[in-house]
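To start, the structure itself, in structure tokens.
A single protein chain has been omitted; all remaining protein chains appear in their positions.
Chain IDs A, B and C follow the sequence of writing; residue 1 opens each chain.
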Amino acid sequence: MTDFISLEALAARVPDGAMVAVPADYGGVAMAATGPLIAGGGRGLHLVCVPTGGLQVDLLVGAGRVRILETSAVTLGEAGGAPAFIRAVQDGALTLRDATCPAILTGLLAAQKGVPFIPMRGLIGSDLLRVRPDWRVIENPFEPGDAIVAIPAIRPDLALFHAAEADRDGNVWIGRRRELALMAYAAKASLVTVERIRETSLLSDEVTAAGVLPAIYVEAVAHAPGGAKPYGLWGEYPADAEEIARYAAAARTEDGFRAWLDRFAGAPSPAFA
Amino acid sequence: MTDFISLEALAARVPDGAMVAVPADYGGVAMAATGPLIAGGGRGLHLVCVPTGGLQVDLLVGAGRVRILETSAVTLGEAGGAPAFIRAVQDGALTLRDATCPAILTGLLAAQKGVPFIPMRGLIGSDLLRVRPDWRVIENPFEPGDAIVAIPAIRPDLALFHAAEADRDGNVWIGRRRELALMAYAAKASLVTVERIRETSLLSDEVTAAGVLPAIYVEAVAHAPGGAKPYGLWGEYPADAEEIARYAAAARTEDGFRAWLDRFAGAPSPAFA
Amino acid sequence: MSPATDRERLIATIANLLDGVRHVAVGASSPIPAAGAMLRRALDEGRRDVRISILGSEKHNFFTNGSAELFDCAAQGRIDAFFLGGGQIDGEGNINLVGAGDYPRSSPRWPGSFGSGLLYYVVPRVILFREEHSPRVLVEKVDFVSAAGASGPGVHRTGGPHALVTSLALFGFDKKRRRFVLAGVHPGYGVDDVRARTGFSFDCAPDLKPTPAPDAGTLSLIRGRVFDELAETYPRFVDAVRGTA
Partner (left out) sequence: MSPATDRERLIATIANLLDGVRHVAVGASSPIPAAGAMLRRALDEGRRDVRISILGSEKHNFFTNGSAELFDCAAQGRIDAFFLGGGQIDGEGNINLVGAGDYPRSSPRWPGSFGSGLLYYVVPRVILFREEHSPRVLVEKVDFVSAAGASGPGVHRTGGPHALVTSLALFGFDKKRRRFVLAGVHPGYGVDDVRARTGFSFDCAPDLKPTPAPDAGTLSLIRGRVFDELAETYPRFVDAVRGTA
């Protein structure tokens, strides 16, 4: 059954080398877990951005915690490019697996369905296909001569995200952010931070049940009010665009990056990588 | 945009030969549309049961409206076998496409994803595979020697189901019966009957939005309170097991079938097939 | 306390077969398997959490992603045990849920294969449950294979038959030899009775013995908590069995 633990204990469940799926900016990022993850979580992570990454990814990359980065984009949105990501790319410090959003979603769907691959349209003629030898062009078995790309299953060790509510059984309300469910289905287990823990079951009425990720997928929950900030959480609070812009400016230098992170994490961060 | 029309007008939008997806007993069956469909809808239908069929399927089959039946099962549950279905099978009056539940869901998912097929595990060594030459055994492109079944996309012309609520924009609340969304994504258009039409938008708050099928998929809505009866509707009313049992007994003969149908439809039904 | 009835013995037998599971799914209209799962959960309380999903039940259904979630969960390895029946079951563990005679004009025609075409292949412990034990049901070769009992190399197969439970006996299944192995005979019957009423040949376990009756503590759990829980989903069944207990 689901464990209810601290952010630090949650972060400690991310082992070295783990493949971890994280959501896009708008989708419930477990920002509050980022400091503990850098302080006490695994190194050499394989991050899978579902389907793009932002501030959390940039922090983990800048802190040297990421070995492989699978993503369709890393961006700070209106604040511009992600500085630590760009530096790491240009330093060759990352193994990049550039993708396109639906390919990441397709790979996770294959894991959800327990199949080795699912085909998708598009991609043919692109350099994405060239730099992703793990994707294969196959012939549609139902139409000779019709080429289609087979995307192999992505089976993360962990999904890590933030949501509005959990109940005491470990059910989590994700609403219409169903890519969080996709991540959880595909992953071996999910670590979730939440705004609130409620005492009554989210499954006790059909209206809330419609937005629930069931506890069977949820290994642990940590209570973290405001846990997506400075990102927003749908229906709860908006993103703090000024703070994200401040990060974008600060992180242009290593020192500025570290100063912002220390302040954000509320403590000096440990050695980077 | 979504049209709000009568049950008769809704039924009239089902043309001869249409491929129509319908839900399982527990999933929101548009029972109230069945009489109008037999009276004024298309003939020679290709029904796709998502993933099994019951009373509605048996009525349509018994009335001679079905040419092709694609299903994982047809049953009246505790009331036993579906009499008209069994008669039609034994008379050779139907083209049967026997399936297994996840194969039907996989075929619809392929249509949702806009791909010609999606693979699934299982099936190998079964006679389902033998009687479904439209399913193909392929080699997993990522593991030589690993055989897997490719299920071709199922793209219904129409999805037909019953739900609790629609709003004036044509959004429909389906709750956690997400196979209704799957049907709607896969189909060219959906025809929906509902218990209630509400004046405020279902998308105006995130809690109800989580259970919504957006209007873009919904061609027409008909107001039909109690529209799933004698089946139940989750969170609304239970199934009437006695009435289903009465049908099961009556439908053992053609005359009994017709008498039950006339009473159910509230009018003598037209000539069968 | 009155001695265990035949059905209570079946419930206890099923609970034994579920030892160690974390998540068991039960199909619709399956009160005895559901009771076996509930007994397993009651026996394990405080030591291990056992999840039960009963298809078609609103109360015992934590799925929120429609019909697909059971199959997805099974394919992900998140379901340890499931129950299947069969109009026919043959000696190689093949099951037929479609009909007897020549397909497609089967007679009798049964409802259809349901989810067996996937679940039999990916759920590690599939318990075949059929109360009727007769040569009509337990046949040499099924007329239609809804799902195959075993698969050769080159077929991904993480699941399959774990046991066959009837009103007469309990069989295990030897996946390598693709044969059922008689593991227990219910009291009042012998191996010869089983042979006479089984249409396929089978092996006998060296330690073959009568299937044990539930002990008093277990029987008390069945008659109390398990039947109380079961009544939420199967009120008529519980009224009937309580009338005979």
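Here is the rule we use: a contact is a pair of C-beta atoms (placed from the backbone, for glycine too) under 8 Å apart; a residue touches a chain by one contact, two chains touch by 3 or more.
Just so it is clear, the structure is predicted and the values come from calculations on it, not from any experiment.
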item: Touch partners, limited to displayed chains, of the chain removed from view; value: A, B
item: From A:51, A:170 or A:214, residue that would touch the chain that is not displayed; value: A:51
item: Chain not shown: contacting residue from A:24, A:159, A:186 or A:248; value: A:24
item: Sites on chain A contacted by the missing partner chain, in the whole complex; value: 24, 26-27, 50-52, 71-75, 77-78, 81-82, 85-86, 89-92, 96, 98-103, 105, 109, 120-128, 131, 145-148, 176-182, 234
item: Missing-partner contacts on chain B, residue numbers; value: 1, 111-115, 171, 181, 185, 203, 209-216
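Keep in mind that, in the parts below, only the chains that are shown with their structure count from here on.
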item: Chain ID, smallest distance between chain and overall C-alpha centroids; value: B
item: Rounded Å distance, chain A centre to chain C centre (Cα mean); value: 40
item: Sites on chain B at which at least two other chains make contact; value: 109, 120-121, 146, 148, 176, 234
item: Multi-chain contact sites of chain C, meaning residues that touch two or more partners; value: 63-65, 75, 122
